[in-house]
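Removed from the display is one protein chain of the complex; every other protein chain stays in position.
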Amino acid sequence: MLAFVLIAIVKVLVVFTAMLLIVAYMTLMERKVLGHMQVRFGPNRTGPFGLLQPIADGIKLFFKEDIIVPHANRLIYILAPSVMVITALVSFAVIPFGDSVTILGHKVDMVVADVNVGLLYLMAISSLGVYGLVMGGWASNNKYSLLGAIRSSAQMISYELSLGLSIIGVLMITGSLSTVKIVGAQSQVWFVVYQPLGFLIFLISAVAECSRTPFDLTECENELVAGYQTEYSSMKFALYYLAEYAHILVISSLAVTLFFGGWQGPFLPPLVWFLIKVFIFIFFFIWIRATFPRFRYDQLMKFGWKVLFPLSLLNIMITGIVMSVIG
Amino acid sequence: MAKTDTMIINMGPQHPSTHGVLRVILELDGEVVVKATPDIGFLHRGLEKLAESKTYHQCITLTDRLDYVAGMTNNLAYVLAVEKLIGIEAPPRAQAIRVLLSELQRIASHLFWLGTHAHDIGAMTPLFYALRERDEILFMFEMVCGSRLTPSYFRVGGLAQDLPEEFEAKCREFIRTFPSHVDEYETLLTRNKIWMRRTQGVGAISGEEAINWGLSGPILRASNVNWDLRKAMPYCGYESYDFIVPTGKNGDVYDRYLVRLVEMRQSNEIIRQVLDRMPGGKVLVDDPRVVYPPKAKVQESIEAMIHHFHIASEGFPVPRGEVYASIESPKGELGFYLLSDGSNKPFRFRVRPPSFINLSALSTMVEGRLIADVVAIIGSIDIVLAEVDR
Partner (left out) sequence: MMITDYLPIFIFLVVAVGFALVTIFLSSIIGKRKITPQKMIPYECGMDPIGQARKPFSVKFYIIAMLFIIFDIEAVFLYPWAVIFKELKIFGLVEMAIFIAILLVGFVYVWKKGALEWE
């Protein structure tokens, strides 16, 4: 039991630190990749290739003035970014990032927690993030924040539906909610082959869930200045950003786990395969940001409810029928 | 259901997409705009009054600061007005160079519009592509007159100096590659489904309405009114160049986008024609009343020096009278109305700024639409607040 607890603590600390690092360098990667897509360089002054940029940004944000506007609801205003960041980080706990290895006679699974309702847990926790958003937008007592918060909560819950429904096909094939079992079931064929429509719906909803272009209506500086985070500064602002990127990381990992065989792959160690696949997804997120204009609010809602939602139901029925026919 | 109120929200002056310091007071019902009241004047510098205390020559530098993304055309409209008042005409070479630079400026201005407008609608990348080409043009301007945004290169009676020798090669290189760059922007936007959904049918205004509002420039032409001062009242010899004036059908944001893109391609063609038949000769009219003596002569003869000193310190008197001269600037009809009392300074200096008049139609275009459309529509009008507020 003690060994179990110790291993758990070590795993949590390692995963947590790794997540923070990856998230920090995702911001650099985004700026670099966007830069090169837009005939510019991105950060290249802080350290070699701008590698120290995320650290510099972090330090800078720590020293920024921490403004708590008097018209805000103080407690909720402070709690909101923490809620966002906590839910985004904690939801990673069920993502398997490698095969189990034996260290000092103990079998260690390369997943923080292998629970039998892993997916349900992930969906539940990551959807709590919307509270952070609404709390922040409402507590700021600012019209732009409020508009941004309401928009984003509507967007989040609309697309969460299709996101939740799009993975049901995978569950039907695997017959389990455990992420470890889902990865195990893909040792022969990746589920993206069986579930192309499901994957497409998942991908679009995932982009919307992370509120990235073309669904970045939550911040969308051109309309709402900065949306729900208009009144935030210093580390609270940084936490929102951290949460957003952690969310992208989680969603990318989830996509890899559900549709692309998780950590499995030939020759290279499992962890490397996992990271490669995840970063391909992150690259994809950045790529679409550089390519597309933004949807309008009504178009976004219409698309979610009238296209994605019926399609995801259709996907479930097709999967069911095909599976019944094949047996 | 609970009773809901409308919310009044300030959009601007400190807002990312009101293009400077435009303030629009929006009354919102949900996300729908019930009422939009533009509030201007945050960049008012009293430019028209200021001009009354400057000589005609000094006023040229004020006009750059009107529409600062299209300094050349501002200069052109003003110099044309003064020339018309005095009754002189610039020599053919100067005219051709004016056309050349004005068309380059039109491309630069439209590029800047394209980048910012696309960015308003959420497409980040076109901004950087467009600014890359705009930078080329600005470098050319720098080569010509040492300044990128505020050239003050056109003078009453001609130009400040002739084009540098290496200009032609650089300009030819630019017009050779430019159409393929426009294709690049079009690949990103024109057939993009999201772009089309965001712009088609948004802010539509009929041709008749557009005329009633006094709109001009690409907005007017997008509403299917074929009115371009370069064709309708040619100046600087535009009648001798071969180009088409694009018009749209629906007068919505998408049509304005298409019209401006075609205009850029047409301007490119005009530049090619100008370069191909660039006349030789002087670039300044031979009229000692308004033109400085050549620098070499100033250093040799005392008469020339006194002459130079005279014009530089006191300017030149302009005959009593009034004049209105207008050109097709990138944003529409840019006109200068000058009233002279016969002295060396304008008695009244009045600008007809295209963005100001185009902006007046904002409220009607915006009402009943969503906030996101407000941003798209403001972008499509292509305003420069320095010109609106003066």
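Lettered A and B in written order, each chain numbered from 1.
One rule holds for everything that comes next: a residue touches a chain if its C-beta (ideal position, glycine included) is under 8 Å from a C-beta of that chain, and two chains touch if they have at least 3 such contacts.
Quick caveat: nothing in here was measured; it's all calculated off a predicted structure.
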item: Option touching the unshown chain, where A:A154, A:L271 or A:I288 are the choices; value: A:A154
item: Residues from subunit A at the interface with the omitted partner, ascending; value: 1, 4-5, 8-9, 11-13, 15-16, 20, 61-67, 69-71, 78, 81-82, 85-86, 89-90, 93-94, 112-116, 119-121, 138, 140-146, 150-151, 153-154, 157-158, 160-161, 164-165, 168-169, 171-172, 175-177, 225, 230-231, 234-236, 238-239, 297-298, 301-302, 305-306, 309-310, 313, 316-317, 320-321, 323-324
item: Where the missing chain touches subunit B, by residue; value: 1-5, 7-15, 18, 23, 25, 29-32, 370
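One rule holds in what follows: only the chains that are shown with their structure count from here on.
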item: Chain centre separation in whole Å, for subunit B relative to subunit A (CA means); value: 45
item: Subunit A residues touching subunit B - in the complex, by the definition given at the top; value: 34, 37-40, 143-144, 147, 151, 213-214, 216, 220-225, 289-299
item: Touching residues (chain side subunit B, partner subunit A) in the complex; value: 7, 9, 15-17, 31, 118-125, 127-129, 132, 188-189, 192, 194-195, 197-198, 370-375
